[in-house]
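Yeah, one chain of the complex is gone here, protein chain that is, but the others are all in their spots.
Moving on, here comes subunit A:
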Amino acid sequence: MSSRIEILNAGGYRSDGRRQYELRTISIDLSPQGSGADGSASLMHGLTQVNVCVFGPREAKMRSQTYHDRANVNIEVAIAAFSASERRKRGRGDKRILELSQTLKSTFEPVIQTTLYPRSQIDIYIQVLQQDGGLLQACINATTLALANAGIPLYDFVCAVTGGVHSTSPLLDLTLLEENDLPNVTVAVMPRSGKVTVVSMETRLHVDRFEEIFRLAGEASKVIHVEMKKAVRDRTEQLVASMQSVGRPPTGVDVGDEY
């Protein structure tokens, strides 16, 4: 199969100047987005940009959709018409968008501790602003950050990355050009336990190649986890510093042995 763009040249460089296993620049912004959301996150993997707002747990809009013993997780994805290279308006009922929402819902339902909030609803609204490959990856990472920002209890972070193979060389974190040309798989991992929560592939890949890609993608998600953890921690530190700046003595000290 020939493509006009060289995916991996003889010197080991890809079409955007990265090396084989190099991930794209990650940019995370956890500041409030002014919509009154309980938690929000804006994430960029290279040129792919995703905004997520989380509301909840709150009273469910439709009583019929609540569960008596746990919270209902509702995910809605909106892809901006200007996000791809050709302007294309997609309605809410678009099959690709519904499939993406369903994948995300089944990813996060076991990760959020929903049993703590019976009869409530957690709403997650995802907006895709720019698409350059790795859409599912960006959505998963941004949603994890927004949930952590909202104070919703999670069992762990969920970190995702895409992997692909170009003849025999594995590549990580594919751009749109690479995704269109190569077989690629998205892998999401919960770093503490190493459990894999999502493996999503829509192309055909030879089974001999799969193991290596899968393993590499799993290790790469741990790298992404380090960055996400740092962002969350810095944000927490900032908020705690502001809140403790007036009056009350600092907490976080163990009180046990003095009494």
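Keep in mind that, in the parts below, a contact is a pair of C-beta atoms (placed from the backbone, for glycine too) under 8 Å apart; a residue touches a chain by one contact, two chains touch by 3 or more; residues count from 1.
To be clear about the criterion, contacts and distances are computed from a predicted model.
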{"item": "Which of \"Cation-transporting P-type ATPase N-terminal domain-containing protein\", \"Ribosomal RNA-processing protein 4\", \"AP complex subunit sigma\" or \"Serine/threonine-protein phosphatase 2A 55 kDa regulatory subunit B\" matches, in UniProt, the chain that is not displayed", "value": "\"Ribosomal RNA-processing protein 4\""}
{"item": "Which residue of A:D38, A:D123 or A:D181 touches the chain not shown here", "value": "A:D38"}
{"item": "Of A:A138, A:M190 or A:I213, the residue in touch with the unshown chain", "value": "A:M190"}
{"item": "On subunit A, residues whose C-beta touches the chain left out of the figure", "value": "19, 21-23, 25-32, 34, 36, 38-39, 56-59, 113, 117-120, 148-157, 172, 190-193, 216, 219-220, 222-223, 226-227, 229-240, 242-243, 245-248, 250-256, 259"}
